[in-house]
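What you see is the complex with one protein chain gone and the rest in place.
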Amino acid sequence: MKFKLKIWRQKNNQDKGAFKTYELDGVSSDMSFLEMIDVLNEQLIDKDEDPVHFDHDCREGICGMCSMYINGEPHGPLRGVTTCQLHMRSFQDGETITIEPWRAKAFPIVKDLAVDRSAFDRVIQAGGYVSVNTGGTPDANEIPIPKSVADEAFNAATCIGCGACVAACKNASAMLFVSAKVSQLSMLPQGQVERSERAEKMVAQMDEEGFGACTNTGACSAECPKGIDLSNIARMNREYLGAKVGSQS
Amino acid sequence: MNLESKIPEGPLAEKWTNHKFNVKLVNPANKRKYDVIVVGTGLAGASASASLAELGYNVKAFCFQDSPRRAHSIAAQGGINAAKNYQNDGDSVFRLFYDTIKGGDYRSREANVYRLAEVSVNIIDQCVAQGVPFAREYGGLLANRSFGGAQVSRTFYARGQTGQQLLLGAYSALSRQVANGKVELFPRTEMLDLVMVDGKAKGIVTRNLVTGKIESHSAHAVVLATGGYGNVFYLSTNAMGSNVTAAWRAHKKGALMANPCYTQIHPTCIPVSGDHQSKLTLMSESLRNDGRVWVPATKELAEKIRKKEIHPNDLSEDERDYYLETKYPAFGNLVPRDVASRNAKYVCDEGRGVNESGKAVYLDFRDAINRDGEDTIAGKYGNLFDMYRQITGSNPYKEPMTIYPAVHYTMGGLWVDYNLKTNIDGLYATGESNFSDHGANRLGASALMQGLADGYFVIPYTIGNYLAGEKYETIGTDHEAFKEAEKAVKDNIEKLLSIKGTKSVDHYHKELGKVIWDYCGMSRTAEGLNKAKDMVKELRADFWKNVKVLGSNEEFNSSLEKASRVSDFLELGELMIDDALHREESCGGHFREEHQTPEGEAKRNDEDFAYVAAWEYNGPEKPETLHKEQLIFENVKLTQRSYK
């Protein structure tokens, strides 16, 4: 297969950046998208050109590191996969593929296609945990949890923090990411103690980071590689408003 | 050098309890006077950072990823073992201990393994309290599944994403301590050297992967939780960034590297599809609970399948050889990983492999789907099936999966004593980066257990024992030792950048991987290993002459990162070969063709090799010195492992 690749190149955060177009031949349909970029990079190195920098690590769709905005969609045209799991068989031979970094004020560009997603870490630090110290916890089976609740919490917990939701959202909103964690912990008995405080703090941090607001377009959920459901956002709205109205201070 | 394992006195079951009582404590008010560096934020690192910070120590946590949540523990699928005996099927701490020792082919320390089994139960409690959504039964209690190498159901799981859920639990605990100001986080930062002062580990030198800045960090103790070195094979199930650099640089500063030849080849991975392949994807071992492994009964049939003349679904029962079930009736498809992998290799070597490459066997769910229905199977393995379909383009609900073994885990690692301290004072190694608990072969669902056991429940006790004897004052990073280490790091980077050769870093990595896989992989011979040793030496020499690393240090430079890591793999590769060569026996993941039973099983030599081989670095291009720690078995009888 043969492709024309239109890739965003930007040396560092200060650099202005611009698109650069590359021709790439001899691509196998069994290659993953990142393996295709590997091939391009080997060719660039061969020509003494700086290879395209991008974030990637596990290459099995779970670490959440890879983050390419491909042909107008985060992680490309396929549903339920990350960029590393996207294979070239999903593209037409001869196609022009536009590859851009995640675009959001809260995700500054590090280099080329790699962005800084530490805003997500700070949102979790604001309250995405249950405050238990190591040791001294009750037996794991002491509190039964209905299977349906555990499953629902699990579904929210599968978020990989890749940021595709922010990238897909026309407002660069992080509501799906934040709501996934708020939901998971608000559903489980272990998360009840800090439930309202958590929702308030995480939402405040989310706003602080400069993410946009939710317009309920559903683009985040549609593009989410783990299919995190929009109902989580509704749940977070409930949790947040309930917390604000119901809390003592 | 005398390797003191520091195993506490007393009966096996009381060792850890006694030890916890006997270790020196640091007064709560004084804990804040000690700084601890933790390198790596996977299960072992994040759990250690969080737990140490909760105790009051000041922690600096480092990871090369953009966020601590991305460490490769996240990719573990199947589950985590714990001797809870919730299933009432005869499990106990002793049974988990016994299974792990036996699974490790009697090449691990009894005391360490027993402790692991003992704290396993606390891990599950801890994780549930953190909000880890483990799978549950309809009654609301925790569900278990069975796993290779065990005849009880003791594996806790969260669909096929257990590692992810456990890591996110540890990451959340870590995040809480970051918010508390007790952990300072350094993402996109790589450790490039260990700094020693008066024979003690006192800090590290790092490179900021975005700006290239070389920095020193001083502390009272350093914990390496840097994972395994499986990427020496180039193709493995490890993440692209997984590397041996931190551990190897510590090794070069005097830390012993133990049993480096023990690598685990995981039997159920998606087969290689072409030269472009950058990594291999594992399909959880839990699939072997319901999937049946088979190959065509004859070479002729296999040949026809490879040429796509017939479809595997069309083969009758007689034409299928369920070789694991026939050969090992008791364990069947659930034999330990090394056995399953080796047998896959055998049938493929016989010419009965499938796929175009002939290097694949079937894992078939037809019978399970007929028995339980597609929905039940999808409920158990849905995400794995989807992933398989995504990668291969074939539908495992309709036709058998194809699988082949791939490098997955390294049992070897930095030598540590019972306290998880290396032979260097103040330097600790936890999780996959140490050698301690899995012997020559790790059982499924035990890596998560060990990482969290080390981080949550072992290191918080044992590091206090060391720190209690240390002065409060830290050594400033302006100390000569830091300056020297920084200079060495900068010189090394300068050297890599100045070669300006013709071949890319990946070229060397791929070549190295091929040599190690071919000669130091699933089965090894003295002849092959000797050949490989020369090849690695040559490759290393060529690397330092002809590698091409573009750009400068002062930028985000992926080629430079890789070059630095591959340079260490090129040295480690040779040590693995040396270790495999010297170990004249077969055990677990180390299979020497010269040493096998008439049935083709691994044949141990307990007389001469029941020891830990710990290697000491002697300088560039010099042979390493072997130190032996004799393994003493007082509670289990060494037998030929049998899963028949």
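Think of it as A and B in the order they're written, each chain with its own count starting at 1.
One rule holds in what follows: a contact is a pair of C-beta atoms (placed from the backbone, for glycine too) under 8 Å apart; a residue touches a chain by one contact, two chains touch by 3 or more.
Here, contacts and distances are computed from a predicted model.
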Exercise. Of the candidate names "Succinate dehydrogenase / fumarate reductase cytochrome b subunit", "(2Fe-2S)-binding protein", "ABC-type antimicrobial peptide transport system, ATPase component" or "Electron transfer flavoprotein alpha subunit apoprotein", which one corresponds to the UniProt protein name of the undepicted chain?
Worked result: "Succinate dehydrogenase / fumarate reductase cytochrome b subunit"
Seminar exercise, completed: Within the entire complex, the undisplayed chain is in contact with A
Problem set entry | Of A:Pro77, A:Pro189 or A:Gly227, the residue in touch with the unshown chain | A:Pro77
Problem set entry | Of A:Leu5, A:Met36, A:Leu188 or A:Met206, the one touching the omitted chain in the full complex | A:Met206
For this session: With the missing chain put back, which residues of chain A would touch it? List them for me.
Result: 6, 8, 19, 69, 71-73, 77, 98, 100, 103-106, 168, 170-173, 175, 203-204, 206-207, 210-219, 222-223, 230-231, 233-241, 244-245, 247, 249
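Everything below uses one rule, namely that only the chains that are shown with their structure count from here on.
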Exercise. Where the CA atoms of chain A average out and where those of chain B average out, how many Å apart are those spots?
Worked result: 27
Problem set entry | chain A-facing residues of chain B, complex | 47, 50-51, 54, 65-72, 74-75, 84, 86, 122, 124-142, 158-159, 161, 163-165, 168, 171-173, 175-176, 178-179, 185, 187, 210, 237, 239-241, 273-274, 276-279, 281-282, 386-387, 390-391, 393, 456-457, 460, 504, 506, 548, 550-551, 555-556, 558-559
Problem set entry | chain B-touching residues of chain A, taken from the complex the two chains share | 11-12, 28, 30-32, 34-35, 38-39, 42, 45-46, 48-51, 53, 55-65, 78, 80-81, 85, 87, 89, 110-111, 114, 116-118, 120-121, 124-126, 128-135, 137-141, 143-147, 150-151, 153-154, 157-158, 160-161, 184-185, 188, 190-191
